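Of the protein chains in this complex, all but one are displayed in their positions.
The block that comes next holds subunit A.
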Amino acid sequence: MPTKKDDVYGDHISHKFNDELMDLKTEFLKMGGMVEAQVENAIQALMDGDGHLAEETRAKDKRVDQMEMDIDEEATLIIARRQPTARDLRLVISVIKMVADLERVGDEAKKIAKLAIKLAEEGQAPRGYVEVRHIGTHVLSMLHDALDAFARLDSEQALRIMKEDKRVDEEYQAAARTLLTFMMEDTRNISRCMSVMWVLRALERVGDHACNIAENVIFMVKGEDVRHTPVEEAERVVGR
């Protein structure tokens, strides 16, 4: 975690303002860490057929929701009190948006946990778990890197995550095809394969949210909005 001194948000004349921005950043990272663990646990619960861990993961989503509201409130108060400009403004605005992404990631983790409970209860030999583990690891590292890029204001790393997202989409398509073959092989597989498909879908969404966070990091650092633009455009912005 960055200390106040070496942080670009920690050198205002007003120390109180420094504290407020640092708190916002810290709370966001804390929420990020929480959500990361949620996804990790949901996948683990699914792999191990661990209903208890899945239930625990589901329950924790409430805390994530509460954090979203707390951070939003803090950001609103900063705007009301400080009328931030330039990089401070971009931090506050980005956090408001990224917090929504984190909350959605939390929801996806909850979804996976629910499916893990269902699949554990059905207790059949798993199909498509290799894909789940593979994509799961991939999107988790994206999420981790996105939060890291935020903490270090590293726009180059953020750009790499944007590029990764394309690969996740491809992996998701391939995994969906594999599951489809399982379903065609034996119609009794359909229900379970559909559940796994939903898990994959949720993981793919986690990748999208990590990508959104990365886009916001580029906005924070470079001051240019790279959403809905080709990757080449984002490359140009980051390369400046």
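Here, a contact is a pair of C-beta atoms (placed from the backbone, for glycine too) under 8 Å apart; a residue touches a chain by one contact, two chains touch by 3 or more; residues count from 1.
Everything that follows uses one rule, which is that contacts and distances are computed from a predicted model.
A single chain of the complex does not appear, and UniProt lists its protein name as "Phosphate ABC transporter ATP-binding protein PstB", one of "ATP synthase gamma chain", "Dehydrogenase", "L-beta-lysine 5,6-aminomutase beta subunit" or "Phosphate ABC transporter ATP-binding protein PstB". Across the entire complex, the residue among A:Asp88, A:Asp154, A:Glu171 or A:Glu204 in touch with the chain not shown is A:Asp88. Mapped onto subunit A, contacts with the missing chain fall at residues 11-14, 17, 82-90, 222-224.
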